[in-house]
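Every protein chain except one is present and positioned as in the full complex.
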Amino acid sequence: MKILSVKDLTIEFHDHKLPERAVEKVSFDMDEGEVLGLVGESGSGKSLTAMAIAGLLPRKRLNAFGEIIFEGKDMLKIPRSELRELQGDELSVIFQEPMTALNPTMRIGKQVEEPLFIHHKELSDAERKAKALDWLEKVELHDPERVYHSYPHELSGGMRQRVMIASAMVSDPKLLIADEPTTALDVTVQAQIIKLLLRLNLKQKVAILFISHDLSLVKQISENVIVMQNGSIVEKGKTKDVFDSPVEEYTKKLVAAIPEVRF
Amino acid sequence: MIKTVKKLFEKYKGFNFCAGLIITAVIFLIAVTGIFYTPYPSTAMNAALKNAAPGAAHIFGCDNYGRDIFSRVMEGIKNTFFISFFTVLLGSVAGMILGAVCGYYGGKLDNILMRLNDALFAFPSILLAMVIIALVGPGAFNVVLALGIAFIPSFARIVRAEFKKQASLDYIAGAKLMGAGDIRIMFVHILPNILPVLISSVMIGFNNAVLAEAGLSFLGIGVQPPEASLGRMLSEAQAFLFTAPWYAVFTGLSIALMVLGFALLSEGISEKK
Partner (left out) sequence: MKDNTSSTEIMIKAENISVSFTEKRNGRKVTHTVLRELSFEMKQGEILGLAGESGSGKSTLAKTLLGITELQCGEFTINDKSPQMVFQDPFSALNPAKTIRFILEEPLKISGVKDREERLKKVKDSLLSVGLEEILLERKPAELSGGQRQRICIAAALMNDPGLLIADEPVSALDVTVQAQVLALLKKLKEERGFSILFISHDLRTMYNFCDRVMILKEGRIAEQGKVEELYRDPKDPYTKLLLESAGIRQS
């Protein structure tokens, strides 16, 4: 079952004198429960594409054309109010920087509960708290009760990213957009977060759009991959095929740039 | 020279910058001309022309002693302009050195100097200037000294904050590794990076100086009679607001224009693309 279908997505900056195309005619589909990697270097348009799907494009500065069909709705055309109903409920985003993505003045528990507070008003306070605690446990944080009552600065980078994931998953979204979720973390923590995401994908059947510049990470996590360069899709397919036998020149260059370790 | 001016215009083209530049240039021209030439001697009295209305011979009219107001305005602009100029020069150079040393070295020296600075900052600068003038006596030179000292703290603060920010960046560590000395790092490497901030605060400082000088003279402790200064003239014009309104109007307008010119200029510089 298809859950996301992007057709001819084109994004232009319109505060410049000449319209500058940051993303050009990008099309792809995502199935339910799929993990799709989106790879590219800086300026490839990968983050803009993700933001467009999440409905987070600053509409004043950017023009987006094409279609992004999610849950039968075109994310580019539906009004703000409908967009808000989807965001944080059916679709969640985790960002690169767990330092700034959490509100420093708000307790962790409240931040994890926030999506429930907005989208599931029928739940009682106790039910919300139970759900939040449950999710803090599911993202493998020790002592969820303590974490629930702490502030972001009391947690390490890896713990914060786990909290972000809990907050993104608490309302059981169908699609999770992960924008470089491990770039700011240490390698050992990185590996743990990747494993956690894969487990969540398996158990909760959440589809993950995993955006990264790190090919070796994408190789570990996603079945399918899209390679972007200068705003367009260069190559897409099964991760194994793309990396083992790249067709396009740019993909070859990217693959060659992964330092190989051979004993 | 012409090339740099052209470059400047290309960089800052905008209404604010151009209007500010024109106004400031006119004021500057008047101030410089005021040194050599005024249509009438600014202190020459003529009882027959007491409070005379503006006319062909005296375009701004005459004051209560029958002195030509246009000449006095020129003289006043000259005094106010140069007093403000030297005030800002003194305040900004001293403030810059103080701020640079504090921001770059930090530590105990910074702590002590900045607490002193805070103590100075606690007084309104006009009050501080009045205290200093009470100690050293009135006169153009003393006004510059008093206002200059009163202006140091605000410059020192701005410069210190900027230096602190820059000093922690990697390029400074790089320069140190190459063996660059502290003075060289402070004034060759860091200073150009804080110039935009410094320039805009100098512009604002200049306006404050114009107003402060006018204020001091208005209170009678600035430039002494019979020398003309815009503030002093405004205070004299008060008594004749109804019999000779042109006295107050033209004097007040000159102050307003002077401040407006610099305000527009600094606005124009900060809005560059």
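For reference, chains read A and B in written order, and residue numbers begin at 1 within each chain.
By our rule, contacts are C-beta pairs under 8 Å (C-beta built on N, C-alpha and C of every residue); 3 or more make two chains touch, one makes a residue touch a chain.
Not measured: the values here are computed from a predicted model.
K.L.:
Write down which of B:Leu89, B:Ala175 or B:Ile204 is the residue touching the left-out chain.
P.N.:
B:Ala175
K.L.:
Looking at the full complex, which residue from A:Glu41, A:Glu127, A:Glu145 or A:Glu223 touches the chain that isn't shown here?
P.N.:
Of these options, the touching residue for the absent chain is A:Glu41.
K.L.:
List every residue of subunit A that touches the chain not included in the displayed model.
P.N.:
Counting only subunit A, the missing chain is touched by 41-42, 157, 186-192, 213-216, 219-220, 253-254, 256-261, 263.
K.L.:
Could you list which residues of subunit B touch the chain missing from the display?
P.N.:
169-171, 173-180, 184, 189, 192-193, 195
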